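A quick write-up on the structure given underneath.
The complex appears here without one of its protein chains, the remainder shown in place.
Chain lettering (A and B) follows the sequence in which the chains are written, and residue indices restart at 1 in each chain.
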Amino acid sequence: MLLQQLVNGLVVGSVYALFAVGYTLVFGVLDILNLAHAAIFMIAAFATYALVAAGVPLWLAFLGGCLLAGLVGIALDRVAFAPLRRRNAGTLIPLISSIGVSIIIGAIARGIWGIDERHFPNALGDAPPIHLGAITVTTVELVTFGAALALMLGLSYVLRATALGRNIRAVAEDRVAAVLLGVDLEKTIAMTFFIASALGGAAGILTGLHYNSVTVDMGAGIELKGLAVIILGGMGSITGAVVGGFILGAVETLSVAYISSNWRDAIAFGVMFLILVLRPRGLFGKRALRAA
Amino acid sequence: MAAREIMSGLELDGVAVRYGGVTAVRDVALAVEAGSVLGLIGPNGAGKTSLINAVTGIVGIDAGSIRLGGKRIDGIAPHRIARAGIARTYQNIRLFGALDVRTNVSAGAFTQSKVFDERAVRALLARVDLNEVDLDAPAASISYGDQRRLEIARALASNPTVILLDEPAAGMNPVETARLTSIIRTIAASGIGMLLIEHDMTLVRAACDAVVVLNFGEVIARGTPASIAVDPLVIEAYLGADTVAI
Partner (left out) sequence: MISFFTSHSKLFDQLAINALLALSLSVCLQAGQLALAQAAFMGIAAYIGAILAVSAGLPLLPCIAIGALASTLAAMLLALPVRGLRGVFLAIATIGFGEILRIVANNLKLTGGGEGLSQIPSDANTFVIYGALIIVCIALYLLSRTKFALAIALTREDETAARGVGVDTAGVRFWTLALGGAIAGIAGVLYAHSNFFITPADFGFGRMEQILVACVIGGSTSAIGAVVGSIVLTLLPETIRFLADYREVTNGAILLGVVLFAPQGIAGLWRRAKS
C-alpha cells in the first residue's frame, strides 16, 4: 500500500517537477517570476487536444503542443519582458506584465474552446493497467512519468553539454559578464523561454492526459503549487525544482491516503511558508535572499 | 592618568567580524577624534567595508567593542546608531533616488525634530559646494559627482559626531577630488570627526590627519600619511615586495 502510494506520488511529482523546472529556469536566468507559465501549461494541453481531435497521432500532437508552448514563451518574452529589461524595471512590474499576458492567453483559450471540459479520445486510457508485483500502474501514468523524466534529462543534457546550455548558465550567473564574454543575450533569453515554456507546456499536456481532462482553468491550481515546489527546491535551482517536485508529489499523495484529501493543498503551502521563514534558499538554492 | 579619558569621538577596540567560517576583521583598534580625519586604507578585500558596516550596525561584531562618546554602540540596531550620532556615505551611492534633492537632504535629519526650510537645505548644500543644484530634481538625475556630494550633505544634516565616508572619491577626476579634499577639511574644522575609506592616495595624503592600514582584516600599520607611504609592510600589501614607495 505504501509502495503503491509512493509510486502514485512519483507520477504526480514528475509533472510538478516538470512544471517547476520551467518556472525556476526563468527565475534563475532573469530574476522574473513568470505568472503566465500556468497559462502556457493550459494552452499547450488545448493545442494537443485540438491536434488529436483533428486526427494527428498522439506523439506528434504532444510535440506540436510543446512546440507551440515554446513559441508562445518566446512571444511572451518579446511582448511582456524584453521592453522592461531595457528599463531596469524591478521585481513588481514584470510580475504584473506576466499577469497581463496570462489573462490574454486565458481569454483566447476561452474564446476558442469555451469553458467546457474537453476529453481526449483516449487510446491510452483504455489499455489495461500493468501490474508489477504489489504495484499497479496505468499506461497513462507510465507514459507521464517516462515523458517527464525524459524531458528533464534532456534539459540536464542541454544545460551541461551544449553551447546554449553554457550560455544560459552564464547569463544566470552574471548577465553583464556574459555579455562582455560575447554571449548573445537576447537570443539566449529567447531560447531560455522556449525551453522553459515547452517544458511547462509538456507538463500541461501530460496532466491533461493523466486526468483525461482539459479545461481553461486547469492552470490555476498548479500555478501556486509550482511556487511551493520552487521555494522548497530553491529558487533558480533546476535540481531543486526536480527534487522538490517529487517530494511534494510524494508528500501530497501520502497525506491524501493517510490523512485526508481536503487538506492536501494546505500541506504544500504550509511547507512553502515554513521554508521561507526558516531557510529561504530552500534545499538547493545558492542565491542568498536579496535582503535590503 | 588614573582614569581613561572619555573620548568624544568613535573608538574601536579589539573588534572582530566573522561571516560563517570567514574572519573578515580581526582585532582592530582605532580612534576617530572630534574634528580629525582618519584614513582607512588597504587592498580590496582587506575588511574595510565590513568594518564600517560593523560600526553602523549592519553586521554584528564577534569580539571587542565600539564606542561613540564613551558609550557602547555595538550590538545596537542600525537606526539607533544613526540616532546616536553616526552618519555615513556608501561605496555604491545610496540616495533616495526618486525623491528630490531637497527631501534627500532633509531626510538626513530624520532623527532631529527641527524642520528644514529651504534656507537650511541651501546652507547644507553650500557646505559640500552644491550651490547651483536644482532642489526639485530627483536625486538620481543629478550628475555622479553631485550625487556623491549630496550624500555627504545628507550625512551632515543629522548634525553627527562622526561621519563615515566609504570611497567618496571613487570615479572622480583630480579637480573633483581636490574639491572633495577641501570639503572634508572644512567639515573637520567644524568639529565633526571623519573616518575616510579611500583608495585614492592623493586624497588620503591631503585630507587625513592620520591613517590606519588594513590587510586581511588586521591593522598592519598606522601613522601619518607620509609615514605609511614608505612603510614596507604597506607597500608590500598593495604592490608586492619590490616597490619603493606608494
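The rule is short, and it goes like this: a contact is a pair of C-beta atoms (placed from the backbone, for glycine too) under 8 Å apart; a residue touches a chain by one contact, two chains touch by 3 or more.
None of these values were measured; they are calculated from a predicted model.
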Touching residue (missing chain; options A:A107, A:A134 or A:A161): A:A107
Residue among B:R26, B:R88, B:R102 or B:R148 that touches the chain left out of view: B:R88
Among A:L6, A:V56, A:A75 or A:L95, residue touching the chain not depicted: A:L95
Sites on chain A contacted by the missing partner chain, in the whole complex: 27, 33, 79-80, 83-84, 87, 89, 91-93, 95-97, 99-104, 106-108, 110-111, 223-224, 227-228, 231, 235, 262-263, 265-266, 269-270, 272-273, 276-277, 280, 289-292
In chain B, positions touching the absent partner: 56-58, 77-80, 82-83, 87-88, 90, 94-99, 103, 107-111, 154, 158
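In this text, only the chains that are shown with their structure count from here on.
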Distance from the mean Cα position of chain B to that of chain A, given in whole angstrom: 49
